[in-house]
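Could you have a look at this structure, given as structure tokens, before my questions?
Incomplete set of chains, arranged as in the complex.
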Amino acid sequence: MNILEEANEIFDNIQRVAPVVHNISNYITATDCANMTLACGGSPTMADDPEEVADISAGCNGCVINMGNTGGFLEESMLRMGRKNNELEHPVIFDPVGAGAAHRRNAVLENLMDHIRFTVIRGNISEIKYVGDKSSHAKGVDAANEDLANEDNIYEIAEYAKKISAITCSVIAISGPIDVVANADTAYLIRNGHPMMSRITGTGCMLSSAIGVFVSANPYKALEATVTAMAAYGYAGELAYEKTVRTEGGTGSLRTFLIDYMSNMNYETFLKGAKIELV
Amino acid sequence: MNILEEANEIFDNIQRVAPVVHNISNYITATDCANMTLACGGSPTMADDPEEVADISAGCNGCVINMGNTGGFLEESMLRMGRKNNELEHPVIFDPVGAGAAHRRNAVLENLMDHIRFTVIRGNISEIKYVGDKSSHAKGVDAANEDLANEDNIYEIAEYAKKISAITCSVIAISGPIDVVANADTAYLIRNGHPMMSRITGTGCMLSSAIGVFVSANPYKALEATVTAMAAYGYAGELAYEKTVRTEGGTGSLRTFLIDYMSNMNYETFLKGAKIELV
């Protein structure tokens, strides 16, 4: 099956399973992550108390660890949730928000990577570079300009993603002007999305939560489910951008419409807009 | 007075009192709870530092305890806020989010129930079953399908709600396809709302915050104020659904419009849409 045929099954499985996905996210984007999970056809559970995360995960189909906030008990909660999902052999999605931006954050990242097997790691190129080999030019949570993908360096980035996937044993998903998703053998490029999406907070976090739904309903097809999620999300962003322009809106409307279009997304719509290249 | 006549007074009192309602909610839905409080005609205060919750509550008209997050100092803050409001004889609304879903959460619930008198307890049927007699089929924060209300079991659920109300000395409010609100003697059924509301996060939390406004402005009519709040909220959801369809939106728009219609709700609109049955 090629990826577009796989996607058909992937959407069907989401509907059939309606996966419950345990997210530990940061308080800046948690509402949007929960709403995106629901929009994708999943059901979110956002419990973060270390005393209960294992209990809660036991009733779920997978989890998403978002490293946006690391204070207090959150590191411990992430660890316990991740390990419980490893034990259950449920998918674990990791969003290394701001990797490379601060010593403390890097220590949390290493702790998590030492103790949890991640099914998928999704970040911007700067975050993934830090995860891969501690190189990145980021300050804050946005990718550094000199790290960004473009038509000249994209095949090189795809090779890099494969290499990092081989090292981490995780599907590597890099968001950017062109998205890259790779396992050790295969990489896909996705040319969906719109630059205006980077002007709303949490577009990365919400994407990780979307991947959480797609992969939790399709645990044996983590690569294909991630590709499908990213293309669907990017296309929803394009449609949201068009409606924003049509209604003379701005970034507030874009955020609302992005969730709208994901909540209305199905295989038929996906087929019309997905731009996926196998490399 | 029948409930529709009572509602007239209840809306008037909200306008007159403009109650300040102290909410301790979870960070996933806190923004929406605050905006819903404002939309209903109240003023939210969301302070959660245990060192100040009693001070803050002293300047308020009532409070809402939402058990969605339980980590760190939150249990202590909920306890202190609840007890202070008991002392002031102000209404205390309790939303036992995810009751039954984890040992830790159940321990928090018992602690709160042992030390606080709740004016109203609002949850989905699974949460209320756990509160009532530790039986429920829930996993995560959504009601289990086998627990849900329908036309066949709804009168039985109403009797159950009365029984739990007698035990807890609280008004019991159960949200679902058909809502039930009961004290020990009287139960109301509410046939408002739309299934799509369950596809946005925090519809339950926001409803509890709405009840917080209605009851804080009408402390001597907790049963009727809760019924009015739930019918108004459900009807706002129906109107929001219609506008979502009309504007070709999805769940992002539904969330915005739900708050819109609550902010525009008044007694006249309420009368057009409320579907309340005394049982």
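Letters A and B name the chains as they come in the text, with residue numbers starting at 1 for each one.
We adopt the following convention: a residue touches a chain if its C-beta (ideal position, glycine included) is under 8 Å from a C-beta of that chain, and two chains touch if they have at least 3 such contacts.
This is a predicted model, so every value here is computed, not measured.
The full homomeric assembly consists of 3 copies of the same chain, 2 of which are present in the displayed coordinates.
As a convention for this text, only the chains that are shown with their structure count from here on.
We define each chain's centre as the mean of its Cα atoms; on that basis subunit A and subunit B are separated by 33 Å. Taken together, the subunit A residues at the contact with subunit B in this complex read 20, 27, 30-31, 34-35, 37-39, 43-52, 55-56, 59-60, 72-73, 77, 255-264. Chain contact summary for the complex, subunit B toward subunit A: residues 26-29, 31-32, 68-72, 98, 101-105, 139-142, 199-202, 249-253, 255-256.
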